[in-house]
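This is the structure I want to talk about, given as C-alpha cells.
For this depiction, one protein chain was excluded, whereas all remaining protein chains were kept in their positions.
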Amino acid sequence: MTKLVVNGKHVTVSADSDTPLLWVLRDKLGLTGTKFGCGIAQCGACTVHVDGQSKRSCVLPIGELDGKQVTTIEGLATPKQLHAVQQAWLAENVPQCGYCQAGQIMTTVALLAANASPTDEDIDSALSANLCRCGTYPRIRRAVHRAAAAIKERG
Amino acid sequence: MNRRTFLLSSAGGALAIGCALGPTGGKTWRHFRHTGEFQPNAWIRILADNTILFTLDRTEMGQGTTTSHAALVCEELEVDPRTIRILHAEANRSYDNPDKELRIQITGGSTSTAASWQPLREAGAVAREMLKRGAAELWSVPVGELIARDARIEHAKSQRSATYGQLIRQAAIQEVPKVRLKEPKEFRWIGKSLDRLDGRAKVDGSGTYGIDVRLPGMVTAVIVRPPVRGAKLAKLDDRATRARRGVHDVVHIEEGVAVIAEGYWEARTGADLLKIEWDDGHGGSRDSAALFASFEKLSSSRGRKTVRDDGDAYRSTSSKAIEAVYKLPYLAHATMEPQNATAVIYGSGNAARCEVWAPTQTPGVALWRVAEAIGFDQKQVAIHQTMIGGGFGRRLLVDYAIEAARLAVHTGKPVQVIWSREDDQQTDWYRPMVVARMRGSVAAGNIDGWLHRIVCQSIVADEGPDFIGALMPSRTPRAVRRVFANGPARMFARGTLVDSTSTEGALELPYAIPNLRVEYTPVETGIPVGFWRSVGHSHNAFVTECFFDELAAAAGKDPFELRRALLGKHRRHLGVLELAAKQAGWGTPLPPGVGRGIALHESFHSYCAIVIEASVSGNRVTVRRAVVALDCGRVVNPGLVAAQAESAVIFGLSAALKQQVTFRKGRVQETNFHNYRSLRMFECPVIETYLVPSEETPTGVGEPGVPPVAPALCNAIFAATGKRIRTLPVEAALEAMT
Partner (left out) sequence: MRALVLLALAACGSARADDDNRHDESSARMAFATVHEVFMHPRCMNCHPVGDAPLQFDDSRPHAMAITRRSERNGVACSTCHRAKNGTRPNQPPGAPNWHLPPAETPMVFEGRTPKQLCEQLKDPKQTGGKDLAGLVHHVEHDALVGWGWEPGPGRTPVKTPRAKLVAAMKTWAAAGAPCPD
C-alpha cells in the first residue's frame, strides 16, 4: 500500500511496488490525462511532477512514491482558470492530435519554474526530449515564450 | 468516459442507426415527434433549449476537421462555431465520404474539406431555411423579411425574434427547400483563422482518446505477436502468466496470444512470463538487403506495365544517358497513441449487441470487419469514434477493433486491447519499400528523355479488400464479399490491374519532356503494406524531384529556372514554385556550407513547392529553414493549413533523415522511439508557410506538404556538399559514404 497525494488529494494505492506510476494513475486512479507513448522514457507523454520535479511516470515505480506529492495535467488548472501555460497553448493553437501535449505542458511548467526567461536554446534543452509526431514544435516554442511573458506580467 | 456519457452516446447511436437520415420533411417531422429534436440531416441536431449539435464525420486526428467542418456548417446555419457542441459520428452509411473514389465512411486521402465543402454548407443552409420558414409560418410574415443570425431568427419589422430552439417544431414540419449558398464576400467564418475548437480537451487532460475509454468492469488485454509476421504458434506454456496476480486468462487468437488482466501493467508483465515458440515459416527469411537487391534487379528489366509513354524515351536515352537508382525503405506510421480499441458484447441470440470504441479513421471498415469477425449482423454492431492520437493512415486498418471484439466475445466482459510501442512498430502496415531506376538525357540545355521504372508492392492489394467490403450492402453474404474483395486484390498484387497508388506522382509529371515513359513492376514480399501519409507520392516525388535536379545539373541549368521553363501553362504549379523561390530568396547568397534545394509536387489536387536550406557537418545534417508554398484552393482556415504545412515538413524530415524499417531474418529490427527516431525540437527548422490566394474549390491539405520535403532536403544537401543522396534515410546514407 502506498500513500501519496495526487493533485492535492490524499490517496492510498494498492499495487505491486514496481508498478509504474503511469499505470497507477491511468488504471487505478482514473486519471487518463497522462499518456502512454513508449514505456521507455523516450517520448515524454507520461510526464508528471513529483514534489515539483518533472518525472517520466512510465519508468517510475510506485514503491518510490510513498508520501510524495504528484501533480498531473488534470491538476494544473484551478477551478477558476487554466494554467498560464495551458492558456498560451490555446492562444497559439498548439495541439494537433494532442496526444503528446499533456507531457509537453508538464515539461514546460517545470521549465518556467526553473527558468522564468528561457531562451530558444533553453527551450531546446528542456523540450527536445518530448516527442511530437504531428510537428507542433514551432508553435510550442511560441507558446513557451508567450507563457513566460504572461507569468512575468502577472508578477 | 463515465457511465452516463457511455449510455447517452449509445442511445444516440441507436437512434442514428434506427431512423432513416435524409433530407425529407416527412422524416424530419416524424423524428421530431419521436425525440423532440430538429434533425434535418445527418449532421445537425437542434434542441429546444437552443443547443446546437454538429456531428463530425471526417475524423479529427490533428489535421483540424473539427474546426474547419464546424465552420462550413455554421457559416450557412448562421451560428457561431464556438457555441456549438461537436459529436463524433458513429458508423453509419449516412456518413460515407462523398469523395467519388472513397464513398465509404473513411477519413483519408486529404479529401475531407474538398468533399464536404458543398454538402456541409448545404446542410447548414437547409436547416437555416427550414427554421426561417417555420418562423415565417408562426408569425405570418414573408420569409424574405426574416434574418437568421447567431442562432436566432429575427423579424425587424415587427420586432419579433426567437432562438432556433424555440422554432424547432415549426422547422421540423417544413419541406426541404432549395437553398442559395453565401457569396464568399459574405463569409463570417470561412477564410478566417478560427482558433481550434478541440483545443481545450487537448490541453487539460480531459480528452478521451481510444486508450482512455473506460467502461465499468473493463479488463485490459495485451497480445503477444510473433516476431515474424504470419508465424504460427508452435508451443505455449502460460502457467507462470496465469499465476501472476491480476491476470485473468490467456487465450490464443488469430493475432497472437492474448493475456487478459485487470490493468495494462498486470497484462504486460504477465505476458513477459509466457514461454512461447513460434514456427516462423517462410516469413523468417525476409531480409531488407536481399529485398533491395531483388527489387534493383527487377528494375534493370523493362517494367511489367507501362503507364505512360510519350515519344520514345528508350531511343532518347539510348546514348549519353544519366542513370540513377533510388532506394527508399519501408516506413512505419509511429502514431503517438499506440493502437488500441475497446469492445463489449451484451445480450444474447438475436438481441446480442457489440459496441466498439476505437481511434479509427474508418468506422465504415470497422463495422463490417468486426461484424464478420464475430459472426454478427452489422445491425448488431456499433462503432463509436474516439479522439485519435495521430493517424497518418495507420488508423485506416482496423486490426485493433477486430482484436478487441474477439476478446470481448471470449471474456464476456468489456475489454480494452492496448498495443505496446514495440507492437506498434513491428506490427504495422508499412509504407512500401521502393526501388526506382531513372534514366534521363539532356540535349541543348534541356531535358530530352525521361524513363522512370518503379518497383514496389501494391498497397491496394493489401488494403483494398477492406474498402471494397465496406462499399457493399450490409447483408452481402460473406462468401460474396470475399470474392469481390479478394479477386481484385490478387489482380493488383500481380499487376494485372495497375495500382495507381504505386504510380501516383510519377505518372502525372507536369514537365514538358518530349520523351517520357513510366513503367511499373509490382512485387510481392508478404510484408503488410498500407497507406502512409501521401502514399505513392511519398516516394515518387523523392525520385522525380531529385532526378530532375540531377538532369538540371547535367544540362548546366539552375534547378528552379529549368522547372519554371518546363512547366509551360501549368499555372498552379508555377504559382507555388515561384512563390516558394521568391520567399526563400532563391539565388541570394547563403552562409558558407549552407545549400538550398527546391522541390515541387502536385498531390491530392493541391500544389506544393518547398525550398529547404541545409548544411552538413560530418554525418550531421542541420536543416535551417523550410519555405513552403501551398495552393489548396480556397483556404477555409489559414491557421490550420499553416499548421499542416509545419506538420508535413517535420513529418517528412523525420522520415527522410532518420527512418527506416529493416527486416532481418523476418524480424523488424526497430522497436521503439530510440531506434525509430523522429525530429526533435532542437532539430526543427524555421518553417515559413505561404498560401496562394485562390477562389478554386478547396482541395487537400493533410498530405500535400509531405512529398516535396525529402527531395528538397536532398537537393539542398547536394548544393551544400556536392553529394547526391539516392538512398534514404539520409543519416544512414551519409554514414555509409564515410
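Note that the chains take the letters A and B in the order they are written out, and that residue 1 is the start of every chain.
FYI, contacts are C-beta pairs under 8 Å (C-beta built on N, C-alpha and C of every residue); 3 or more make two chains touch, one makes a residue touch a chain.
Everything numeric here is computed off the predicted structure, so don't read it as measured data.
*Asks:* Out of A:K35, A:K55 or A:R139, point to the residue that touches the absent chain in the complete complex.
*Replies:* Among A:K35, A:K55 or A:R139, only A:K55 touches the chain that is not shown.
*Asks:* Of the residues A:T2, A:N93 or A:T107, I need the one that contacts the missing chain.
*Replies:* Among A:T2, A:N93 or A:T107, only A:T107 touches the chain that is not shown.
*Asks:* Which subunit B residues would touch the chain omitted from the figure, given the whole complex?
*Replies:* Residues of subunit B in contact with the hidden chain: 671-672, 674, 677, 680-682.
*Asks:* Could you pull out which residues of subunit A are in touch with the chain that's been left out?
*Replies:* 18, 39-42, 47, 53-56, 59-61, 64, 107, 110-115, 118, 121-126, 128-129
Everything that follows uses one rule, which is that only the chains that are shown with their structure count from here on.
*Asks:* CA centre of subunit A versus CA centre of subunit B: separation in Å?
*Replies:* 28
*Asks:* Quick check on the complex: what are the subunit A residues that touch subunit B?
*Replies:* Against subunit B, subunit A makes touches at 15-16, 19-20, 23, 26-28, 30-40, 42-43, 45, 72-74, 76-77, 82, 86, 89-91, 93-102, 105, 123-125, 127-141.
*Asks:* For subunit B, which residues count as touching subunit A in their complex?
*Replies:* These residues of subunit B touch subunit A: 61-64, 195-196, 198-209, 211-212, 214, 220, 245, 262-265, 334-338, 387-392, 418, 420-421, 639-640, 643, 646-651, 654, 672-674, 678-684, 686-687.
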